[in-house]
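As structure tokens, the structure follows; a few thoughts come after it.
Of the protein chains in this complex, one is absent; all others appear in place.
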Amino acid sequence: MDNYPVLIVVAPLLAALLAGFAAWIEERLSYPIALLGLAVSTFAAFEVLMQVIFFGPIRYEMAGWPPPMGIEYRIDLLNAMVLLIVSGIAFLNLLASYESVNQEIGDRTGSFYSIYCLFVTGLLGVTATGDLFNLYVLIEITSLTSYAMVAMGDRDRGALASLNYVFIGVIGASFYLLGVGYLYIQTGSLNMTDVAIILQDYHGSSTVLTAFVLCMVGVWIKMAFFPLHAWLPNAYSYSPVVFLRVVAPLMTKVMIYVMIRLMITVFGFNYIFKTLNFADAVVILATVAIIFGGVMALAQKNLKKMLAYIIISEIGYMVGGVWMGNQLGMTGAILHILNDALMTFAVFLGVGNIIYQLKDVDFSNLGGLFGKMPWTMAGFVLAAFSIIGIPPTCGFFSKWYLIMGAFEKGAYHFAIALIISSLICAVLFFRVFEICFFPSSSQDNKQKDVHAPGKIEEAPVSMLIVSGFVSLSLIVVGLFSGTIVNMIILPFLT
Amino acid sequence: MYWPIDLIVLTFVIFCAIAAIVVKDLLATAILFGAYSFMMCLLWAVMGAVDVAFTEASVGAGVSTVFFVAAIFRTSRRTKD
Amino acid sequence: MQTIISIKPLLAVLVSLFVIPVLISSSGKPNVRESWIFVSGVIKFLIIFSMLPVILQGNQIVLTLFKISPGADIAFRVDALGMLFALVASSLYIITSIYSIGYMRGLNEHGQTRFVSFFALALTATIGAAFSANLLTLYLFYELLSLSTYPLVVHHQDAKSRASGRRYLTFILGTSIGLVLPAMIYCYHATGTLEFAPGGIFSGQLSKPSATVLLLMFVFGFAKSGIMPFHSWLPAAMVAPTPVSALLHAVAVVKVGVFSIIRVVTGIFGVDFLLSFNLGAWVATIASITIVVSSCIALTQDELKRRLAYSTIGQLSYIVLGVALLTPKGMTGGMLHIAMHAFGKITLFFCAGAIFVATGKKYISQMVGIGKAMPITMAAFFMGSLSIIGLPPTGGFISKWYLVLGTLEGDHMILLFVILTSSLLNAAYFMPIFYKAFFCTKEEAMFGAKIVEAPMMCVVPLVITALISFGLFFLPQPFLDLAGLAAKGFLGG
Amino acid sequence: MTDLLALIVAKYNYWLYVILMMIGLYAMIAKNNLIKKLVGMNIFQTAIILFYISIGYKKNATLPIIENVHGTGGGHIYAIDYINPLPHVLMLTAIVVSVATFGVAMALAVRVYQRYKTLEEDELRMRLSEK
Partner (left out) sequence: MKFLGFIVVGLAGAILLYGTGDFPDWGDPYSPASLHISKDYIEKALDQTKVPNIVTAVLADYRGFDTMFETAVIFTAGLACFLLLRDFREKKERFYRHTPTGVILHVKAGKKILDGGKEFEYMDKDWVPSDLIIKTVCRILIPFIQIYALYVVAHGDFSPGGGFQGGVIFGSSLILLAISYNLKTLVKRISEKMLGVYAALGVLIYLGIGVICMLMGGQFLDYAKLAPLIPFDSNHIRALGMLGIEIGVGIAVTAVMAIIYINIVSEGRHDEGL
């Protein structure tokens, strides 16, 4: 079937609308509808990836109009991979979410599923599209849904965090839109490949330079790259956990993808690394981001906040890798999109299970958790190892490529920052493990025998299965990272 | 297009924009914001973007202002700056 | 020399991994669980043992699992050195598993299933490290071992074990991530491969200063070897239950550290390369300092397990020293010491544990006259300490003999002096224990004449290991041959 | 002098959009009241729309609606006679997006007020630190 590319995006949108219907007519239907939509999307994404791997990039012309005039989907190896990541994670998350949605959202689950699907639609659309303006519209869909979701979580502080997120998000999207405007005035086109061809004659133009800066700043704001990260910790830590589990792994990663796409496809490597010369400055900024995220994470007393700062640090990895401007760094960054999405997802699945039982993830609450929720914690530990970068989990291998890239460029500060960040993550997570492994101090007083086997109070089975599956996939992806690099990333880069 | 019209409207636009954010009453802000939108709409109409102007007239000067007033009705018109 | 592709190394590694789910599922039935451990240990040993003849003929067994990137795969290769180490670890695992049954039940410890599961995991990692074909695989199993040991170290879940666990992780993870990882990636970046090759992987990419820095990063980075100043995790880790201290902190974990250093020195840098820059001296110096200092510290320790720990630190540096000599005899002696020290030291730890189980005593000052109460244990203790000091008729003598020959061969008189001095120090910190245990006046004795040996399950293993230590003096062949073979391989024919 | 004048005539529209945008951005960053910030946000967005519309403008051209469709007029259509329609299309979408954002932001402001009874940022900070 030729329509798989568009089906990836249309299926969740359709599911969102039908779930919106169902919310008013028969609310129980919303969940299966949403699940079905995302399943179709995942399947289509898988098919597309296979097609792209074996038969080369796919172009899909919307409404049958040829590209510069109409909007086209242009799916190559990179976005095929990202599409599968996004749809797969969104589907798995929904699979695990039935109980927690009922617990957290309560009386309006139908609308929640609808908006969830819209969010996923936005992310998928951003990834699939080959049109600069279409990208903007879809970014706005993801943003609007995230504003709503963030405010849904914490009843008290959610709305304020969300409003601040709105301000920053709008600035980011508007900068991007301005950048597109500057590109348009210079080239007269909105199609990425078309723009790229025309741009080759304008490398010296101040308009193009401004367009590039604006696009980058816009995307950086959206991905929370240091020092434009201020919105992220609050927005993430107050949103409902079901949403958190999908926004934390996907949002920033999709924005990294957008950055790579703009850099490779639209502006071109020659322009960025030969004509312009601030790649070094960006790498230094990324280095600072990595260290800053780690240090701030050390200061947190809440698991969600801590993870939010780790995400900021991880963004530094990928931005730095991309701006390294060599094949190794780029490979590392792209591989890290996959790996970071998976491991962030896994770690937040663990957090979700804990929240389902405990309601709160302040460190003071976590004592004795290994005894109470052994399976959840097993998944959490694997994910944490991956974030620290311990082989054979996948996080190690992308870090490997990133450090190699840094060596090749001679950016030793970046390599050192990566190592330090690994160490900081080790400290962070082992602190958590320690708290969870040892019985909490309050229990010490109450219980006489602290070593008595605690009662097991696990999360629902559906959540555990997904969490286990994703955590194991971290190892599998890690072991097959050579295959992934050879099949997807290297053919894309060369 | 006759450029003085353009210039006059532009001046009004900027005047309304500044006024909307400095005035110390949110209801006044709402109305000035409506005026700003309407001026903007005029400007676009002058530039030949009739569709956009139409939309701005119905949205910016119309519905947005209503939302604005509704929100002020439910919150407060007090502002410190 | 032939290269044989076989799945056996993978099986040997995986046996104790696959037994973990079985252990967890039979957590309610201790006897079933314990028999599974025993069975898996025996199977593992048999698989490894079945590869011995092939290796002794000078062949290698290889298996590539996952291709990560060219020159850095997840792959196994069994050679003489790996075989030597795997043989020691897997045979001692069987004995330790018997011992731990007695120890854990004797003390009625909590969380026994968790304990045995992580123990099995740790052994998986140890064998994996022993069979690694390249630095990446080695690093993988090295980290796995660090992490799987953590729950064992903090097994008691009290404040003291928390502090020790922290120190353990800080040193082990900190050095491996902070030093080994960048050094490894730098090597790969410079050469495009991480395979252990007999002559090293460098061919003119490194200047002397950078080679020195890189070597020191590796040597200090593998902090499991207890090289000073990154040694203090080992005494801290003694809060763990004694089977852990015995197998992991006298054999598996620490020897993986030393083993990794040997691999890097011989396989990554290569003997010729190190000789050309005279880098062996650096390593030898560090090792010598560690030997002397740790022996002196051991003299001051009153807690028996801590004294053993400092003794271990010193003995590990013998191995490093032997390899750093870069001479055939020295290397043979160093590698042989892996086996000899293992059997001797594990005996001592078993004894310390048996004393704790039987009497609850931890401090040497409380053990006056214990020889009368626990004659078998203390006899084994004597045998073990002889082996560590390096006196006949024990295996320790042979390895130390080769070490001494090695120093003479390389004409390092200072190092010879170091070895001899530290042997004296060894004697100085072991002999008083033994002396006080048997030869004390009635007034001094803290124990009655009644015999209070530990349970059977504790005593039998320590007798076995003591006898093996003794037997190795007369029959060191398999280990000696393997070590000689390995040294020959590393020195290039 | 004439050059300068020519430059001003050629570019003043773009400059004015920059000024408007700066006003909006300043309000978003520096204003204390959340609703004022929202107004700033809207000014910012309309400034961008103005920019796009300015791109599309052509001198001596008419609206992008083709005349004489039903008559015999026909003939060839010359692009130079009609104002560029593409920026208009894009900006229709952008306006829709901005009104949607505005609505959601207003809803959020109402929620914030429900909870804290104020929309001033400094007072909100005080409330937050009280807890």
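Order as written gives the chain letters A, B, C and D; numbering starts at 1 within each chain.
Note that a residue touches a chain if its C-beta (ideal position, glycine included) is under 8 Å from a C-beta of that chain, and two chains touch if they have at least 3 such contacts.
These figures come from a predicted structure and were not determined experimentally.
S.K.: Out of all the chains shown, which come into contact with the hidden one?
M.R.: Every shown chain touched by the left-out chain: A, B, D.
S.K.: Of A:L49, A:L77 or A:A151, which sits in contact with the chain we cannot see?
M.R.: Residue touching the absent chain, from the options given: A:A151.
S.K.: Which candidate, A:M62, A:L276, A:V295 or A:I420, sits in contact with the chain we can't see?
M.R.: Answering carefully, the residue with contact to the hidden chain is A:M62.
S.K.: Hey, which of A:I141, A:V466 or A:I484 is the one touching the hidden chain?
M.R.: Missing-chain contact among the listed residues: A:I141.
S.K.: Tell me which stretches of subunit D touch the chain missing from the display.
M.R.: The missing chain touches subunit D at positions 9-15, 18-19, 21-22, 25-26, 29-30, 54-61, 64-67, 69, 76-80, 82, 84-90, 92-93, 96-97, 99-101, 103-104, 106-108, 110-111, 114.
S.K.: Using the touch rule from the top, list residues of subunit B that touch the missing partner.
M.R.: Those residues of subunit B that touch the unshown chain are 50-51, 53-55, 58-59, 62-63, 66-67, 69-71, 73-74.
S.K.: Would you write out the residues of subunit A that touch the absent chain, in ascending order?
M.R.: 3, 6, 10, 13-14, 16-18, 20-21, 23-25, 60-65, 68-71, 107-108, 111-112, 114-115, 118, 121, 125, 131, 133-134, 137-138, 140-141, 144-145, 147-148, 151-152, 159, 178, 182, 184-190, 198, 205-211, 213-214
Quick note on the criterion: only the chains that are shown with their structure count from here on.
S.K.: Centroid from C-alpha atoms only, then distance subunit C to subunit D, rounded to Å. What do you get?
M.R.: From the centre of subunit C to the centre of subunit D is 71 Å.
S.K.: Using Cα averages as centroids, what's the distance between subunit A and subunit C in whole Å?
M.R.: Computed from C-alpha means, the inter-chain centre distance equals 43 Å.
S.K.: How many angstrom lie between the CA centroids of subunit B and subunit D, rounded to a whole number?
M.R.: 11
S.K.: Considering subunit B alone, which of its residues make contact with at least two other chains?
M.R.: Within subunit B, no residue contacts more than one other chain.
S.K.: Taking touching chains as linked, do they make an open path (line), a single closed cycle (ring), a hub with spokes (star), an all-linked set (complete), or other?
M.R.: Basically the chains just string along in a line.
S.K.: Touching pairs of chains, all of them, please.
M.R.: Chains touch in the following pairs: A-C, A-D, B-D.
S.K.: How about subunit A: which of its residues touch subunit C in the complex?
M.R.: 385, 388-392, 397, 400, 403-404, 407-408, 415-416, 419, 422-423, 426, 430, 434, 437-439, 450-453, 479-483, 485
S.K.: Spell out the part of subunit D that touches subunit B in their complex, as residue ranges.
M.R.: Listed in rising order, the residues of subunit D that touch subunit B are 9, 12-13, 16, 19-20, 23-24, 27, 31-33, 35-36, 39-40, 42-43, 46, 49-50, 53-54, 56-57, 59, 61-65, 83, 87-88, 91-92, 95-96, 99, 102-103, 106, 109-110, 113, 118-120, 122.
S.K.: Residue numbers of subunit A touching subunit D in their complex, please.
M.R.: Per the touch definition, subunit A meets subunit D at residues 133, 136-137, 140, 143-144, 147-148, 151, 155-157, 159-160, 162-163, 166-167, 170-171, 174, 177-178, 181, 184-185, 190.
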